[in-house]
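Subset of chains shown; positions unchanged.
Note that the chains are named A, B and C in the order they appear, and that numbering of residues resets to 1 at the start of each chain.
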């Protein structure tokens, strides 16, 4: 039982390898009657694509999405939305250096062990290229949830951490810098850090945070499909993610109940929001906020020792153009996955009362 | 579309409110041929039950599980395993103080908003009492996965944090202290901290860590149902959880790729294990380890201001016997959910090759 | 991956063997706010239970349902509804004659081959006793769909076939006779037939038809989960069913398009209803009607040759009290499964438009 579908009511199934003919997906369950802004979908894709700034991989891919069904005269019809992104340059590269050897901290060996085979070209199915499909579907989900705002941004790069509470940030700043920080001074520091790491042929990790505003109450399905549990799964399913926390997060585990409890205002809002907009797994109308930890990219421009499929020691060095830090391009992916989770729970909640 | 089922191949569906007639569940998909050690199941339940030590709630509940089907002559038959735990003392208490008011940082208000009603007795469905059912199912899952070892333990209470790497811990120590630490000195410090917090009528958060050993390779289903994504969802679905990290976790986001990459030994094992036993969402045979952050229990023995269902301000104080810190009793729950995830992926993996 | 759950939005999972401690189930997804008429649920169960007339099995079982959760002060809360029916007389019978031998046209051998074991007492999980749980859940579904009428009735017993179109039947007659025909003269003929067959120690098949009135339009989800496809699956999942047809059915395959097409009235209703109330898999507001073929009960009171688990020839004769014809007791089961399908699609349809 494979796992290429996300969601139950707003369902995304993706297919495709990084160097196959195309990647794509099917969105099933998108309600009828949504006017699609195709340019907005492509805009989100462009935020994820390679080559957009000097701190990301310099590969050139246009990543143009084609919708194949489910939209008629610009409006969704309630039928499945098929889409694809044709892979350019998908052939003739030399992958012999990874065909028989396993790149450290990549999925080469686990795929081979699990399936007995793998498409070794550029990571195949395990490549983060697959996330482009998530961005497409997330963009559609956002259009369904047009009254909700999703703001993801880089909140740390390596040991540089932004300390400000999100309320003091300027989300309008996010797209003004290559790192996608909501603070221009911090962005500058991060950018320098990334360039320095790249120069050393190395890579570095980081954290993406996300704030979701104007969330309607009542989204989330206890007991297993709590809203934050599905957000956590969504984020952890993104390549290179090592951790997720929401609301008070890990820091909340060091607090006292008397500090941590969110007392009510008369209108039902809360004075503090350590709960992160979710209580008992159900949204309460306050801002949802969470953070996602990304490890450093595994492909480095330094020689590393590894083994081949027969267990023989060998040396390997990253080739091609890779990201020195994944977080700037991960920002739209985090946003997309958050939108998919909320879209799914928005639809699921429609059945909670008669 | 409600969310009371966990898993796809090894599926647990639970029912029950804290003060209804019974709680229980159905395990569907447990393979035939597993000899059930009923005493071991009850032992895990007893580790979760109230009243077992002076640092947990002093409520007395025997929490005896009855299996109703799916096991014949002590062996699973491949048919659904129904079970229940009858609620003792389920009647006649006075819940008038929470019938119309919303306890801060509880699910009272979100349930009422979502469903238009709620069973207000003791938290009803949102009570952590539901997790007893998870412990039952997890105990069955462990028996299916008899060669795998699950070791959960308390790794922090409030700002007390255990710094040792797990390799230096003695898992045999876990059940020797009330806090369920794998280190007796640290356990003592935690116990004192919890008693001190309780004396103040307050509560405190903490962290449970878990190490899973002897995991077979190839568990996990890319791209959405990565093994760690399902572990994360499982943990985040436990009451009071605010964060999850595995392998290098949030700390890994501050590392360089050249530090973080796990280089291979000739036998396919890795020299380091920042990956936490999972690469590309698939287990690689190394130890899986992760941590789960719990917030402080919301019910405190201090007066708090809150609102009633009409938005009028009111005062409220916790009644009854509640846990000052949830982590000692959460340890078997974390273990149970980990076992459910691995059982599910163990079965799912059976279909990955012809 | 076992198959003990029916439905996606209104989900029933059942457990239990005929001679285990109890049978029962969990309804997950029933919306909050439905006032439950417990007597009506029990009434449907009583229509299914053994011993209610001289043409069904004379076993005495009270089949009393207990609800364990999900209903508070008589109203559904949106949380899972757990229920059970305790098995009376579940012990001490002599099943040695079927422990090691396979009853012809029963599931004894296929269960043993599939699972390597089976609970042989009275058929275990393969017993039609499991359908009592379906009747409970169906009764709850009917209460959610209170404006829809479900009328199932016996339309043939052996070669006795009722030729009248359903519009000429008196549904009020169904519960006035033991056969559950909607026509008293035909009922009398069927009853005589069944008594005659029983006297010969034999059994006989029959057909149950069902008419559903006042169905709202728009239920059904193309392309795979067409309303009639899910009705068909529901009916075929009932023990002993060999066929399903709806609307014009098999007879429709002999018609011309010019005869078969249902022309529209100005109000959108159709002049004829060969479509059976469903077009393109979606209800159109006209009556839904279908028929379900049941084979003769496999347990006969005659000696039959069979084999034991080692392939040795042996003789076997039905013991105990069994139904000579399944259809009178199948009528409420057909109704229940129809209600489950419509409840599920009623909820699923809530997400088809924004």
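Quick note on the criterion: contacts are C-beta pairs under 8 Å (C-beta built on N, C-alpha and C of every residue); 3 or more make two chains touch, one makes a residue touch a chain.
Just so you know, these numbers come straight off a predicted model, no measurement behind them.
**Student:** With 3 copies placed here, how many are in the full complex?
**Tutor:** Number of identical chains in the whole complex: 4.
Everything below uses one rule, namely that only the chains that are shown with their structure count from here on.
**Student:** Would you mind pulling out the distance in Å between where the CA atoms of chain A average out and where those of chain C do?
**Tutor:** Roughly 46 Å separates the two chain centres.
**Student:** Rounded to a whole Å, what is the gap between the Cα centroids of chain A and chain B?
**Tutor:** Their C-alpha centroids are separated by 26 Å.
**Student:** Just the number, please: Cα centre separation of chain B and chain C in whole Å.
**Tutor:** The mean C-alpha positions of chain B and chain C differ by 39 Å.
**Student:** Quick check on chain A: which residues sit in contact with 2+ other chains?
**Tutor:** 1, 8-9, 222, 348, 351-353
**Student:** Sort out for me which residues of chain A touch chain C in the complex.
**Tutor:** Contacts found on chain A: 1, 8-9, 29, 31-34, 78-79, 144, 222, 347-348, 350-354.
**Student:** Considering the complex alone, what residue numbers of chain B touch chain C?
**Tutor:** Its residues touching chain C are 1-2, 4-5, 8-9, 11, 13-17, 20-26, 28-29, 32-33, 66-70, 72, 75, 77-82, 84, 114-119, 124-125, 347.
**Student:** Chain B touches which residues of chain A in the complex?
**Tutor:** These residues of chain A touch chain B: 1-6, 8-9, 14, 102, 104-107, 109-111, 113-116, 125-126, 130, 156, 158-159, 197, 202-207, 217-218, 220-226, 228-230, 232-234, 236-237, 242-250, 252-268, 270, 274-276, 279-284, 293-300, 302, 304-307, 311-313, 348-349, 351-353.
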